[in-house]
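Note that one protein chain is taken out, while the other chains of the complex remain in position.
Chains: A and B, in written order; residue numbering restarts at 1 for each.
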Amino acid sequence: MARALVNVPKRAHRGEVIEVKTLIAHPMETGYRPGPSGRILPRDIISRFTCTYGGEEVFSAELHPAVSANPYLAFTLEARESGPITLTWTGDNGFRQVETALIEVA
Amino acid sequence: MAKPLTRRHALRTGAAAAAASLLVTPVLATPDERAEAIRAFAGGAEIRDGRVKLDLPPLVENGNAAPLGVEVDSPMTDADHVRRIAVFNERNPQPNVVTAAFGPRSGRASLGTRIRLATSQRITAVAEMSDGTYWSASADVIVTLAACVEG
Partner (left out) sequence: MTGCILAFAAVLAVLGPSIAAAAEIAPPDRRSDTIAMSPALRAMQADDAANPGMLSVLDGEALWNTRAGDAARSCADCHGPAATGMRGVAARHPAWNKASGAPMDLTGRIEMCRTENQRAPPLPAESPDLLALSAYVAHQSRGMPISPPDDPGTAAARERGRRLFTARIGQLDLSCAACHDDNWGKRLAGSPIPQGHPVGYPAYRLEWQALGSLQRRLRNCMSGVRAEPYRFDAPELVDLEAYLMGRAAGLAMETPAVRP
């Protein structure tokens, strides 16, 4: 499993706009780069990221090889209710990782 | 004491390196391919300048990770919000960088990430609004020549 770093505030007021910051360890191998042997390394990237909150997909992103290694994604959400915020990264070679952060909304 | 390096030696070394670099230059996308990718994203609709703020340093020290931020001016309500933001480049092997989807629960239309830049070039962000209009902003970025790379 890849190391992921998810930053979500633990508490927020209802209606507050919060920032979600995510980092995940992944080479994002472009498929254009020669390896040590001189041969082109096959593409190996995270191609999709989704964020669900309150049972709804609230943010998603399609990633291409031009996204840097160890992808960083930051976006905002409106805090509406307490509960889990679920982040899913999927990609080449069956890559799939799910992380959950809990937020308390008062 | 130190032996001074002659200008001739320096130039000769440089010329050999320049010749070698021609062998490994990858095929890059063209501004036309970028324009085509943008047209495909907007489904041929008119794209206007404005409402999009693209935050990219004018000069980056390394093209492997340039911080990129996009903000779109929108109330982000059910009736009026940003549906998608897409980022395009013109000199990487492929014109697409990232496409993100938003909704009224986003609070703001804001995206931060890091992108690869094969070389100095123009980056364009296009926003698709819930009313079907498209808005964009572009920024030129210079990638400085790395002084010393491993190898």
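Points worth noting:
The rule is short, and it goes like this: contacts are C-beta pairs under 8 Å (C-beta built on N, C-alpha and C of every residue); 3 or more make two chains touch, one makes a residue touch a chain.
The shown structure was predicted, so the numbers you read here are calculated from the model rather than taken from an experiment.
On the side of subunit A, touch with the chain left out of the figure occurs at residues 3-5, 7, 21, 23-25, 27, 68-70, 72, 74. Even with one chain removed from view, subunit B keeps its contact list with that chain: residues 1-5, 7, 10-11, 13-14, 16-18, 20-21, 24, 57, 59-62, 64-67, 142, 144-151.
The rule is short, and it goes like this: only the chains that are shown with their structure count from here on.
With centres set at the average Cα position, the gap from subunit A to subunit B is 20 Å. The touching residues of subunit A, when paired with subunit B in their complex, are 17-19, 21, 30, 32, 34, 53-54, 56, 58-69, 71-78, 80.
If you check the complex, the residues on subunit B that touch subunit A are 24, 26, 64-66, 76, 89, 92-94, 96-108, 110-117.
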